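One protein chain omitted, others in place.
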Amino acid sequence: MKILRRNKEHFKIGLPPGALVYTGEQSLKEVEITIISYDQEDVYEEKITYENLAEHLINKKKVLWIDIVGLHDVDLLEKMGLDFGLHRLTMEDVVSIDQRPKLEVFDEYVIAILKMMQCIDKESEIDEEQISFILKDGILITFQERPGDVFQFVRIRILENRGSIRKRKADYLLYALLDAVVDNYFVVLENIGEKIESLENQAMEDPSTKTLAALYQQRRQLMELRRTIYPIREVIGGIEKNAEHKISKDTKPFLRDLYENTIQVIETMEVFRDMSSGVLDLYMNSLSNRMNNVMKVLTIISTIFIPLSFVAGVYGMNFEYMPELTWHYGYFYVLTGMGIATLGMLGFFRWKKWI
Amino acid sequence: MKILRRNKEHFKIGLPPGALVYTGEQSLKEVEITIISYDQEDVYEEKITYENLAEHLINKKKVLWIDIVGLHDVDLLEKMGLDFGLHRLTMEDVVSIDQRPKLEVFDEYVIAILKMMQCIDKESEIDEEQISFILKDGILITFQERPGDVFQFVRIRILENRGSIRKRKADYLLYALLDAVVDNYFVVLENIGEKIESLENQAMEDPSTKTLAALYQQRRQLMELRRTIYPIREVIGGIEKNAEHKISKDTKPFLRDLYENTIQVIETMEVFRDMSSGVLDLYMNSLSNRMNNVMKVLTIISTIFIPLSFVAGVYGMNFEYMPELTWHYGYFYVLTGMGIATLGMLGFFRWKKWI
Amino acid sequence: MKILRRNKEHFKIGLPPGALVYTGEQSLKEVEITIISYDQEDVYEEKITYENLAEHLINKKKVLWIDIVGLHDVDLLEKMGLDFGLHRLTMEDVVSIDQRPKLEVFDEYVIAILKMMQCIDKESEIDEEQISFILKDGILITFQERPGDVFQFVRIRILENRGSIRKRKADYLLYALLDAVVDNYFVVLENIGEKIESLENQAMEDPSTKTLAALYQQRRQLMELRRTIYPIREVIGGIEKNAEHKISKDTKPFLRDLYENTIQVIETMEVFRDMSSGVLDLYMNSLSNRMNNVMKVLTIISTIFIPLSFVAGVYGMNFEYMPELTWHYGYFYVLTGMGIATLGMLGFFRWKKWI
Amino acid sequence: MKILRRNKEHFKIGLPPGALVYTGEQSLKEVEITIISYDQEDVYEEKITYENLAEHLINKKKVLWIDIVGLHDVDLLEKMGLDFGLHRLTMEDVVSIDQRPKLEVFDEYVIAILKMMQCIDKESEIDEEQISFILKDGILITFQERPGDVFQFVRIRILENRGSIRKRKADYLLYALLDAVVDNYFVVLENIGEKIESLENQAMEDPSTKTLAALYQQRRQLMELRRTIYPIREVIGGIEKNAEHKISKDTKPFLRDLYENTIQVIETMEVFRDMSSGVLDLYMNSLSNRMNNVMKVLTIISTIFIPLSFVAGVYGMNFEYMPELTWHYGYFYVLTGMGIATLGMLGFFRWKKWI
Partner (left out) sequence: MKILRRNKEHFKIGLPPGALVYTGEQSLKEVEITIISYDQEDVYEEKITYENLAEHLINKKKVLWIDIVGLHDVDLLEKMGLDFGLHRLTMEDVVSIDQRPKLEVFDEYVIAILKMMQCIDKESEIDEEQISFILKDGILITFQERPGDVFQFVRIRILENRGSIRKRKADYLLYALLDAVVDNYFVVLENIGEKIESLENQAMEDPSTKTLAALYQQRRQLMELRRTIYPIREVIGGIEKNAEHKISKDTKPFLRDLYENTIQVIETMEVFRDMSSGVLDLYMNSLSNRMNNVMKVLTIISTIFIPLSFVAGVYGMNFEYMPELTWHYGYFYVLTGMGIATLGMLGFFRWKKWI
């Protein structure tokens, strides 16, 4: 996750709009195209080349999911855009991986672009990947940057005919995939929540510069996340509202439900933001408390010993006539006096609740 | 109360939407079904099994309240959803106990889901439980997670025919139950208000790390509460506005009144939020004040004794020729000088208002 | 002023809605009913009992103001509600003294509920009292909790026929009374403004824990006030907009004017809120400044005397061979050296702008 | 500038609404009435008495600007209100100098009230004066509290026929005067901007309690200003939108332009608010930095000399058998050791970047 989508600007300044330039890193040699074609009776999954795609488009009664992994082959994508009648800007958006999540509704098709997030392992960063959905009659095309996605369970439901997905159309498939994406946001947030709690404990018990840096890092991540997730509400809300001609009435309640999940994601994120501010306060207060304790120790030691040292200093003076020095028990009197003074001081500190 | 509704995600990722999975803990062996059937003349309360429910549905003139406690028996609930003609997602929402408060209005029925809150005892946490209301013609179905609710007074009013509840229909019963839920929010808030006041006193008089932790905990609880209560405004406002076909004209002023109570709950919560920020400020200032006092003590002690010690040190030097040392009253002159210096210092501190 | 309207909830949980329960304290033995009946020619004021009220209702050409003080006699109020054709909830709102300011517009009448505020004396708390206005054709009924109100000047204007009040109808009377209520908010705010200024001076010149506590108290009062006054804008704005059938065209510009006064009240309150935050900052900075000064004194004293004491300590060592000790002017050399060092230190502090 | 518009409330509580009471100070013996009457060919300026005003109202083809300075003669103003057919509340608003900026649109006329601000000299406070504009067909009446205004340049443009003002109607004159008022806000803001910059330098280089007080004062002034200027946006936006019957189509683009200037004023003010918060932060940080430096000096001095003094103390002990004391070079060994320790300390501090 980076704050400024640098590559885009560096690569694209000066290019005509609508020029297809892939702004990410290339992670595959070849673009992988996987199709899943299904209806209630039948299902069919295959890795194909783009040339073979045409034959799968004939049977219009089946739902066809075309999953394209790898965006670096812009010639192929350009050709595909032309074949499927997509606007130049649509294809440009698909390959610009720093796109703000957006929804565009055209007469012929609907495009939704958002970020798929996954936690690779507990320690590591969040893996963010742009994913684009194009819904066009019975066909759903998805574009991914890299292999590896959050759709495994949806594939299983289609292939093993679980739930009602095989009975429904491509709009429901779109919903199911979006749902999988949003569900993974919860996992990511859960991860963040755990980090905040651990920082909270650190801030409370052992506040160090390291805690501060981690806290700061974590706040910045939330800031980023917020910018990524906020527009998704509009995207999902917009599919229900503006893409009426592409969404069947049956699928709508599911989209509404998904929309509410998205709101829950956003609210959770806001709570985390508040919490991380709280942790910062906690950290600063912890630090103040420690400082306070350090100061108290210093003060107690100084307040007890500085006067005593003074007394010792007085009797270390070399005046010829100092009557106390000649007393036989003078030394012991002084020691006793010092002992009493110390006890008095300790009593005073206890009364002040410093010890 | 947890921030991230973990179980849901853990249990449900990969399941088809609309799959009924109870995401809470099981607290009863069997689902308990209690019906109360009443009209102006007659009232009837009974614990029944689901098999016996059918016979109670015949008399459509009476109001029927079906109270279901325990959500773990998803097969039963699935059957019930089918029998009553409820949408799959409705039943899924009922059993997902981490649902955001929501209202769904269908042609045949209305479902409202919110959180019921109770303070078990002063010290303990707030007990939060999801409660769902389904209003369908003359029938009101309520789903609770655990035994124990806030509806005791409503039951008494029905059974003992107090107020006008027996003269009215199921929509009024819905109102009465919602009112009981919202009324309990006030009790919970009162409890929180008392905690804040106690923390305020602690912050003022004896600020310690424990206070800080408690304060922080309390702020977090308010954050949580806010997220739970805020959407309820929409739910209750929505019943009046969007569920016109299910709510009689007579019940509307009551719902409006309830809506205003909800706003009062939210405003009170906001005041508490502000107050708890105020307590944090107070705490930090208290701490600063204490630090200041510690520093003053240190400074007073140091400022008085360090110069005196220096003088004593001077006369402790072993130079062969130090004329003062041979004076007969040299020692007493020095002691007197030290006394005067101390008094001067004390005067200076008093003038500076340090003591 | 309390934050949680406790009594209400304690007394009323479990009661049917619309049950009349007075939630305040009883301050009068008997409910006092005063009527003022007037038209352009004639005016008539009398304390009556409820039984005698009927005869005054006959002459519908005069404006009739029924002022009821004391809300504890719920039976009487219930009867009155029935006689005047008021909704049960209206009467419930009247006797629930913790009501949020509100406006309800019915076909037959309009009810406005708000808080009347007065400063009893400079030191004391603000006296808050709920006041309800029911406007029904030629009749205006006001309900107060306790004797003593802010309407004295309105009464004088009616009785002595000052201004245009006697030429106008009951809607104008409602306006005149609301105006008196809002005018008193300005007095209350003025009082608060003076307190803030005094706290500001304290924070600047003599910041102590007492200042902090007062400041905190004052912020809390503003928070409370804000909650009380904010909804009044809606109430007064609503009378003009929603109660068209009860308000004559002539009275509208006055209500608009009143509405703008209310906005001015709210804006002033917001400025006070900002100011009191500013005072808190000032306090904290004052404290920091003081701390700084304390630290400087400590540092100056320590920095001067610790090195000197060290020198004295060196010459207090008992080594057998320390050549300086045998010099005749050794002692005076050392004293002179100490003097020069001290002057150097003082110069350094002056250069650092510490003294 | 005062926060609570005190006089108003003190003078007016208890008076009937619409009663004309001037709430400011009287600065002139007599109300000054100046008329400027002009059309494209001709222009005419004269100080007149109210009695002579009538004759100037005859020629309806010319634009007539009646400028009234001094609001204390309420009888005159009342008469004037009647003569010109103004609502009582309009005249009340004119004489209440604590009026919130407002616009009232009547069928016959439009009244706009706002604040005219001027910087008398760099050091002094901002001079604020209420100014009311009444636009009625070919006549524009302005009411000012005191002599001295910001309209000099407009007068010159009329009298010397510069620009297009003489070709246009009274609505354009209203625009030109409003433009002069808003232009002066920029001057006032520029002044404030300079103060903030000077405070910024102070906070950076020489933070003292005086800086803090000035900063606080300055923030409060901005708060005040904000409350005065914010509503002006509505006023000027409202003239274009709501007073369509009084504003010619030609004048509208000018009003739109003026509206944008007002927004620029408000935005500049917001930037100043942010900046002054920034200066406060800067001040606090500057102070922390100084404190830090003070602490470092203290620590360096203490850390170097306290251990050395201890060593000196050890060799000042009077034990009979202390072998080092009898060494011939014991004293020099000790001095050398102390020197080495000091150098070590200084190296440590340099490593810690304290010196």
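The letters A, B, C and D name the chains in turn, as written, and every chain counts its residues from 1.
Quick note on the criterion: a residue touches a chain if its C-beta (ideal position, glycine included) is under 8 Å from a C-beta of that chain, and two chains touch if they have at least 3 such contacts.
All values derive from a computational prediction rather than experimental measurement.
Participant: May I ask which residue of A:K47, A:K60, A:K167 or A:R290 touches the chain that does not appear here?
Facilitator: For the chain that is not drawn, the touching residue is A:R290.
Participant: Using the touch definition up top, pick the residue from D:D67, D:D149 or D:D179 that touches the left-out chain.
Facilitator: In the full complex, the listed residue that touches the missing chain is D:D179.
Participant: Among the options A:L82, A:I156, A:A213 or A:L343, which residue touches the chain absent from this view?
Facilitator: Within the whole complex, the residue contacting the unshown chain is A:A213.
Participant: Which is it among A:V187, A:M223 or A:I263 that touches the chain not included here?
Facilitator: Residue touching the chain left out of view: A:M223.
Participant: Need a quick check: the contact residues on subunit D for the chain that isn't drawn.
Facilitator: Interface with the chain not displayed, on the subunit D side: 152-153, 156-157, 162-165, 175-176, 179-180, 183-184, 186-187, 189-190, 193, 204, 253-254, 256-257, 260, 263-264, 267-268, 271-272, 274-275, 278, 281-282, 285-286, 288-289, 291-292, 295-296, 298-299, 302-303, 306-307, 309-310, 313-314, 316-322, 353-354.
Participant: So which bits of subunit A touch the chain we can't see?
Facilitator: 3-6, 8-9, 12-19, 87, 89, 93, 100, 102, 206, 209, 212-213, 216, 219-220, 223-224, 227, 280, 283-284, 287-288, 290-291, 294-295, 297-298, 301-302, 305-306, 308-309, 312-313, 315-318, 322, 324-331, 334-335
Note that in this section only the chains that are shown with their structure count from here on.
Participant: Please state whether the interface between subunit A and subunit B is built from the same residues or different ones, using more than half shared residue numbers as the mark of same.
Facilitator: different
Participant: Based only on mean CA positions, could you tell me how far subunit A sits from subunit C in angstrom?
Facilitator: Those two chain centres are 43 Å apart.
Participant: Please tell me the distance, in whole Å, between the geometric centres of subunit A and subunit B computed from their C-alpha atoms.
Facilitator: Roughly 27 Å, centre to centre.
Participant: For subunit C, jot down the residues that touch at least 2 other chains.
Facilitator: Subunit C, residues with two or more chain partners: 288, 291, 295, 298, 302, 306, 309, 313, 316-318, 322.
Participant: Treating touching as the only link between chains, describe the layout with one word: line, ring, star, complete or other.
Facilitator: Looks like a simple chain-to-chain line, open at both ends.
Participant: Return all touching chain pairs.
Facilitator: A-B, B-C, C-D
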